[in-house]
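The complex appears here minus one protein chain, its other protein chains still in place.
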Amino acid sequence: MSQFSLYAVISMLIFSIGLYGFIAHAHLVRKILAVNIMGSAIFLLLISAARRDPTAPPDPVPHAMVLTGIVVSVSFTAFALALTRRIYAETGQAYLPETEPAISAQKQDIVQK
Amino acid sequence: MRGRANITQLWTRVILVVCSVVFGLGLVWTALALPQEATGLARVVKPRMPESGVTNPVTAVLLNFRGYDTLLEIGVLLLAIIAVWSLRLAPTRTALERFMAETPVLAYLVRLLVPVMLLVAGYLTWIGSSRAGGAFQGGAVVAGAGVLLLLAAMVPLPRRRRLLRSLLVMGFGLFLAVAGGMLLLGNNLLEYPPERAYILILAIETLLTVSIGLTLALLFLGVIPEVAAIQQRREDNV
Partner (left out) sequence: MLMDNLGTWIVWPILLPLIAIIPIFLLKRPGAANVSLVTAAAIVLAVAGLARQVLTNGEQSHAVGGWDAPLGIMLHADGLSVFMLMMTAIVGAITSIYAAGYRFQGGGDSGSSSGYFFWPLSMFLWAALNVLFLAADIFNLYIGLELLSLAAVALVTLERKRDATVAGMRYLLASFLGSLAYLLGVALLYTAFGTLDLELLGARIQPDLPTAVAIMLITLGTALKTALFPLHFWLPPAHGSAPTPVSALLSALVVKASFYLLLRLWFEVFPAALTPAIAQMLGLLGAVGILWGSFLALRQHKLKALVAFSTVAQVGYLFLLFPLASTSAGWGVDAWSGGVYHAFAHACAKAAMFMAAGTLAYAIGSDQLDRLAGTFQHYPFSVTALTLAGVSLMGLPPSGGFIGKWLLLNSALASGQWWFALVILTGSLLATGYVTMVLSHILLRPPDAAPIDPRNTNVSFTLEFAALLLALIALGLGLAATPMLALLRIGMPFTGY
């Protein structure tokens, strides 16, 4: 397996892991982390695609794409984290409401005891 | 309480894992089907390098050939700080903390590191035209220095609104001015005249380094500096 194929396969596995993490975890910070992992996977794919022929110089366009992608990713992540802070300040926890029933059920147990 | 509010039902988890595995395998199969020979744009970029004004191909692509994308990306970064400010977060302890004199190690380290970091940042930006480096790399190091200063609470919060905002926007502003200015010369948008390309790219990258570094550090802070500064003064007076 060539070096490119190895990196490409690994990047796709990382992408899937990130996707699983995004759906499975309810905590907002974990979701944000998962999305970042997915982004990094795509960047890995691009970087490895830039150097498929070891004798030739690497292709600069994917490098530029990844640089741009990182900046865009950082921008989104910064805003997402700030929004998480706002949600935490307003609701006291860093979850989206549809995952709250599990919490309120537990709280009810505590109250009843 | 571990596992609280996570998807705890076993069968949902199992289905999710199975789907992810199938999806992952599909992607892996796709990755294996990608062409092994270099089908990229390296062959197109290489002959045009002398016209770009720099010798580093990544910088040439980023600031010249595909400079439009970079311009928009700086716009995204500016938008990010505006968006975070629009949330009007309440100031945190980090934001309000005064000089942390009780930790001499931190203070000494910061005093030592920050000037070095700024020097490294300047070097990275400068060398970007011929070696690996550029505005983003330099800006990231400036941001690191900024975050260090914020954590150590060794700088007063910026209170001069216009000055701060001017510094934040100047990279984007110059880039945009150059892009539009080329139209006045009769060129296309962002079309540098080849003999001036290097100096224009250098000027843009320098201002961008400051703007990017400042933007990232302020994104770390989160709160609007003037608001935090007002709060800080209020706490002082109490």
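Should a chain be cited, it is by its letter among A and B, assigned in written order, with residues numbered from 1 in that chain.
One rule holds for everything that comes next: contacts are C-beta pairs under 8 Å (C-beta built on N, C-alpha and C of every residue); 3 or more make two chains touch, one makes a residue touch a chain.
Treat the numbers as computed from the prediction; the structure is a model and nothing was measured.
Note that the undisplayed chain, when the full complex is considered, contacts A, B. Across the interface with the omitted chain, chain B contributes residues 26-27, 29-30, 33-35, 39-41, 44-45, 48, 64-69, 71-73, 75-76, 78-80, 82-83, 85-88, 161-162, 165-166, 168-169, 172-173, 176, 179-180, 183-184, 186-192, 224, 226-227.
Where chain A meets the chain that is not shown, the touching residues are 8, 15, 22, 28, 31, 35, 38-39, 42, 45-46, 49, 61-62, 65, 68-69, 72, 75-76, 79-80, 83-84, 86-87, 90-91, 96-97.
Going forward, only the chains that are shown with their structure count from here on.
Considering their complex, residues 2, 4-5, 8-9, 11-13, 15-17, 19-20, 23-27, 45, 49-53, 56-64, 67-68, 70-72, 74-76, 78-79, 82-83, 85-86, 89, 95, 99-100, 102-103, 106 of chain A touch chain B. Across the complex, chain B meets chain A through its residues 1, 4-8, 13, 16-17, 20-21, 23-24, 27-28, 30-32, 34-42, 45-46, 57-58, 60-62, 66, 69-70, 73-74, 76-77, 79-80, 83-84, 87, 89-90, 136, 216, 219, 222.
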